[in-house]
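Apart from one protein chain that is not included, each protein chain of the complex appears where it belongs.
Lettered A, B and C in written order, each chain numbered from 1.
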Amino acid sequence: MKKLINSPDDVIADALKGVEASDDNVRVDHANRVIYRATPKEAGKVAIISGGGSGHEPMHGGFVGIGMLDAACAGQVFTSPTPDQMLEATTTVDTGAGVLHIVKNYTGDIMNFEMAAEMAADAGIPVETVVVADDVAVQDSLYTAGRRGVGTTVLLEKIVGAAAEEGQDLGAVKVLAQKVADNGRSMGMALTSCTVPSAGKPTFDLPEDQMEIGIGIHGEPGRHREPIGDAKSIAKQLVDPILQDLDFTGSPVIAMLNGMGGTPLIELYLMYGEVVALLKEAGVEISRNLVGNYITSLDMAGCSLTLVKADEEMIRLWDAPVKTAGLRWGL
Amino acid sequence: MKKLINSPDDVIADALKGVEASDDNVRVDHANRVIYRATPKEAGKVAIISGGGSGHEPMHGGFVGIGMLDAACAGQVFTSPTPDQMLEATTTVDTGAGVLHIVKNYTGDIMNFEMAAEMAADAGIPVETVVVADDVAVQDSLYTAGRRGVGTTVLLEKIVGAAAEEGQDLGAVKVLAQKVADNGRSMGMALTSCTVPSAGKPTFDLPEDQMEIGIGIHGEPGRHREPIGDAKSIAKQLVDPILQDLDFTGSPVIAMLNGMGGTPLIELYLMYGEVVALLKEAGVEISRNLVGNYITSLDMAGCSLTLVKADEEMIRLWDAPVKTAGLRWGL
Amino acid sequence: MSEQLLTLDLLADWLRRYAAIVDEHKTYLTELDSAIGDADHGANMARGTAAVLTHVDDATTIDALLKKAGMTLVSTVGGTSGPLYGTLLMKMGMATGSVVELSAEDFGKALRAGLEGLVARGKTELGDKTMVDALAPALDAYDAALADGSDLHDAVAAAAQAAAAGRDATTPMVAKKGRASYLGERSAGHQDPGATSSTYLFDALADVIGA
Partner (left out) sequence: MSEQLLTLDLLADWLRRYAAIVDEHKTYLTELDSAIGDADHGANMARGTAAVLTHVDDATTIDALLKKAGMTLVSTVGGTSGPLYGTLLMKMGMATGSVVELSAEDFGKALRAGLEGLVARGKTELGDKTMVDALAPALDAYDAALADGSDLHDAVAAAAQAAAAGRDATTPMVAKKGRASYLGERSAGHQDPGATSSTYLFDALADVIGA
């Protein structure tokens, strides 16, 4: 295993030290492993927290700051954080206007956030939850834990963060969050597996000439594997299942071509070019985009495409100022 | 070789399509492979161009935009662009106030930029050149092509870009550029080799338990290899040679902990934590920092540290607004 | 009715032994989770059970022991197994009352309460390829053995055997819950990690009572 770490057990604690040292937008509670905004939000505004297993950086800690999250809970690598962490974060960030929990649809995340929300409700804090379940690679939702929450999470945190920042109340923020979640779709692929530090070797073996289509963000194997194709055909395998699942024509669309952690930017640009060409053919008009590493899977090589069907209001909120380590504009 | 490409021959052309589609800050001249600002600078301001082999994204194309570069010439992977490209870019961006060429110290880059500068001078365009040669891994400059130009280039492009944006003249911009170049030092290491698309296999073999210390950004083997150490000891191997080469105490310092393209952000944060601890011990005070992928080497796993000894003026220019795909704040 | 009692000390030993077995098999558990999950089940369980160890000496009643162990799992494991194993032990503790020894029957009732809590939290059914596929048959076997007049020793042995059989039966199953479900048909042919770590609960109990 080739990693820049001290020991598998210390990865999260050590990385949080670096986050604290580098990111002016945040302060770090090391005991609880929560990343908070350096300057808390003004009283009366809805607060937003998220969290999940580590290994997906910059998500979520890199999205804490003005215009986006108020706090992010860092779990162990690929392991949902615990209810204690979320309760601590919820209690700390609440300004009286309530707290939105942004949860990705995994059994562990759902259960831990659920327990935290129950405890927060007990403590008298109004909590709403939005669950992101946007991964079209998971087909038969009836026979599975449901679609995984992946790329839409990033775009949702930005849009909903802007709404909270401008003072929308908890009900409105929750409705908006659900709307973004309902209108987001993602699809991913991998050229290589990632290696979980405590496991010490790749989660799955992928021969030199094979790729895995329909992967998530935890090194779960995908839906199937096949020989590595060219960028054009890979782009098609990302675009087609998304467009089959939701009609993206006739509305502005926000697109994200995301790297899984080990993919060089030159390849992401190249893939984005192919994706845009296919979307244009299909009559889909991209209004805003991100190309880069936003929701990663440790050192996995590969990429994912996320489309969110937006409206003018969502685009306005997208364009609103944001100041975090992972996304920044207007400030 | 596992890459998201169509064919090794088309990598640059295809990636430039993605750059054009994704980055509002730029327009792309595909024939000449030059990335220009979408909106040219106002007349009377010094223009700045850079360029080099591709495979280092976001450098340089991702640094074209307000407050940074006016144009970037994209060479083949790891191959300096040609004088034709640089001449075309120089002619196009000149507003009458002259053009600064930012060149990294490699034999090829030096010669190609030199030929372009000769031709531009012939055409009556005042050109100044700054050569970045900051890689302390190259020790005996007398017996080599001199130190390689690496991470300082990124910080220089930002600082000098701000100076040009606020209207400083060519002489002043050149003096400032030289000052940044003189005060920057870098040191890099790799856990894996990169794979050049046209070569189809890793440039060097590195056993599973070995790392390469003192690498550049072209997959050139480093100064020596040794068993992979923990993050603390690797940080020391980056910090020590830099501090031995220049005294960084008593001045504000801008630090960049840079990923080589295949390194997950969680590891870069972790390394930054270790680096900061060592610098603190050594009495070096970091005023500004970047942690992420800024000057990469395709899919190489590893990192580099760059320190620039700054002054109040350099920090002021660092903080000035910048709007590019790779660096953005204040706009 | 069985004469043997499960004492506070014995149950503390049970948790200690469970932690030891998990630690011993953590690489194996992670390997199972690599095939159809995300390669963390061994690390998750080892971290949680190690944290439980730091508290087992403190408890003076069985309910305190089990509730504290459950809460510790919830707050140190995270992921899927944290809330599920945590709920199992917390609900067990809530069912026992503040006692220092339990009859075999009452222990069985506590286990049943724990399992019901776990199933409610996880919304699982038998055959979904989860830890429930080891736990449920184990509890059934335990209850049946006691009803047939077996002593604790034999009931635990029967439970351990049924857990192992249930665990083995997960191999051909197509997962319908948890991370393995994303694989669809590709999840068949792999043993479920959670069913494996659940089986260790009964192995540990058998070890400490000498079954």
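Rule of thumb we're sticking to: a contact is a pair of C-beta atoms (placed from the backbone, for glycine too) under 8 Å apart; a residue touches a chain by one contact, two chains touch by 3 or more.
The structure displayed is predicted, hence computed values, not measured ones.
> Sort by label and list the shown chains the missing chain touches.
Hidden chain, whole complex, touched shown chains: B.
> Looking at the full complex, which residue from B:26, B:48, B:99 or B:138 touches the chain that isn't shown here?
Spelled out, the listed residue whose C-beta touches the missing chain is B:138.
> Identify the residue among B:18, B:81, B:98 or B:302 that touches the chain left out of the display.
Of all options in B:18, B:81, B:98 or B:302, contact with the hidden chain holds for B:81.
> Which of B:17, B:218, B:309 or B:328 sits in contact with the chain that's absent?
B:218
> Determine which one of B:22, B:90 or B:112 touches the chain that has been left out.
Checking each option in B:22, B:90 or B:112, the one touching the absent chain turns out to be B:112.
> What does the interface between subunit B and the hidden chain look like in terms of residue numbers?
Counting only subunit B, the missing chain is touched by 8, 53, 75-84, 106-108, 111-112, 115, 137-140, 143-145, 148, 196, 198-199, 203-204, 216, 218-221, 223-224.
As a convention for this text, only the chains that are shown with their structure count from here on.
> Where's the contact count highest, between which chains?
The largest set of C-beta contacts joins the chains A-B.
> By CA centroid distance, what chain is farthest from subunit C?
Computed centres place B farthest from subunit C.
> Which integer distance in Å separates the CA centroid of subunit B from that of subunit C?
55
> Report the inter-chain centroid distance for subunit A and subunit B in whole angstrom, where each centroid is the mean of the CA atoms.
The separation of the two C-alpha centroids amounts to 29 Å.
> Do you know which subunit B residues sit against two or more other chains?
none
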